[in-house]
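Omission of a single protein chain aside, the complex is shown with its protein chains in their original locations.
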Amino acid sequence: MPEKYVHRKGIPLLVRHTGETTLPQNPPQSGAGPTILCLHDAGLQSSVFSDLLDAFGPPASGLSFDLPGHGRSGSLDAVSSIEEMAEVAVWIADWCQLERPILVGHGMGALVALEWAHTKPESLGGLVLCGAGLAMGITQETIESLRQVTFGKAPRPFDPSRVARDSGPELMKRAYREGIQTDPRATLVDLVASRRWSDGFVRGDRPPSIDCPTRIVCGAGEATACLERAEKLASALPRATLSIVEGAAHFLPFEKPAALASEIRKIAEAV
Amino acid sequence: MSKPKDEADGNPQYARPEIDWESRAYWEGAGRGELVLQRCRACRVVQHRPRGFCVSCLSDEIEHFVASGRGEVYTYSIVRQNPMPRFRDALPYVVAYVQLEEGPQLLTNIVDCDPDSVSIGMPVRVDFVSTEGGLGVPRFVPA
Partner (left out) sequence: MSFSGQIAIAGVHEYESRWAPDKTSFQIMGECAREALADAGLRLEDVDGLFGATMTMGAMGMVQLSEYLNIKPRYLDGTNIGGSSFVSHVAHAGAAIHAGLCDVALIVYGSTAASDAMAIGTGSAGGRDPSAAFVSPYGMTLVSSYAMVAKRHMFEFGTRSEQLADIAVSTRHHASLNPDAKMRQPITREDVLESRMIADPLHLLDCCIISDGGGAVIVTRLERAKDLRQPLVVVQGTGEAVAHREIGAPDLMTIAARQSGEAAFAMARMSPGEIDFCTIYDSFTITVLTTLENLGFCEPGEGGPFVENGGIGLGGRLPVNPDGGGLSSNHSGMRGIFLVIEAVRQLRGGLGKRQVEGAETALVHGTGGYLGLMHSGATLILGKA
């Protein structure tokens, strides 16, 4: 899948996209069909979406990118809030000349998508939010133990329940590999930012006035608390519907890319 | 410019090139059937092979453009011995430096003609073989 670097404020951002390569200074070619823009989760990066982008083929097109400090993008501390992340996403979409993309937000990426939908609703084609919910379930304990990791006092944790049970060694290896490509300091910033933003959402700082076709997708293998949060999110958003995908957990984008792609197509048709 | 031919074109020596972030635009261009060169926006020098910055004036302002693909043979040799399996089956073949219209020379093969018919000064044009990964490798044919 083609990759290129785009430079925003001197920081190189890695963009992956479907379709043909283009000269470095040119944006990817847009397809005739709908375009999706994938926003990755805390401590992860765009490589999580490579299978999904493969499954979402022509005439549609898709992009994903690494936020600053994540994956193979530059810098480490350029963004520290969901608001700033949304600004980066909007900038990328603009540079790539995307017209009303459908945002596919995974985990923290869903919050970025919601922030975008709140600030620039007219520039969106739709929302597909997976592995996400309000309040995110980030505890102070989680944050503190991650801080220990960044001090080198604890090894980076690997949570096998992020893929569905009985997933097999290949998916488990993939999950492990995806989890080690971003600096844990970026993960820490992500979790703090996510908690702060979703607290604000719950408080009503960000009124749930998002008015574009929205699909909440959740892997059936996610923990019950996650499923509940997804339901709450679905009921909080006016045009949202919820769908559960069997055989996947949090890493739905590469566990069941075809299923997620078809959820995205349903939103595309509703646009 | 022609779209790249399939690799199974009798040219097993064109394996997927090893790319890096400085050279990537060249190989991706070849995959699209385009000969991509670099020009410095500051000093206008056309450079090949690609770098992340201009080696004439050290500026970062490199832009990539699609070259005409036309040139002439500057020098060449007919390789008649090469034990590497990849090339052994293609013997005898022609290696050459082609002087491009835009200025730089590049190392290549001259194909689609009798090796003995190649001469210095012969006009040639670029042709591409596609490789895996959506990339390509340029070589030249008589114009």
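Chains here go by letter, A and B, matching the order in which they are written, and residues are numbered from 1 within each.
To be clear about the criterion, a contact is a pair of C-beta atoms (placed from the backbone, for glycine too) under 8 Å apart; a residue touches a chain by one contact, two chains touch by 3 or more.
These numbers come from a predicted model, not from an experiment.
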Could you run through the displayed chains and say which ones the absent chain touches? A, B
Which residue of A:Gly31, A:Gly57 or A:Gly74 touches the chain not shown here: A:Gly74
List the subunit A residues touching the unshown chain? 3, 5, 12, 14, 47, 71-76, 177, 181
On subunit B, the omitted chain is touched by residues 13-15, 17-24, 27, 45, 47-49, 51-53, 55-56, 58, 74-82, 84, 86-87, 90, 93, 95-97, 100, 103-109, 120, 137, 139
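Quick note on the criterion: only the chains that are shown with their structure count from here on.
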I'd like to verify one number: the distance from the centre of subunit A to the centre of subunit B, where each centre is the average of its C-alpha atoms, in whole angstrom. 40
Which of the residues in subunit A come into contact with subunit B in the complex? 2, 5, 20-21, 23-25
State the interface residues of subunit B toward subunit A in the complex, per the touch definition above. 21, 24-25, 28-29, 31-32, 36, 63-66, 134
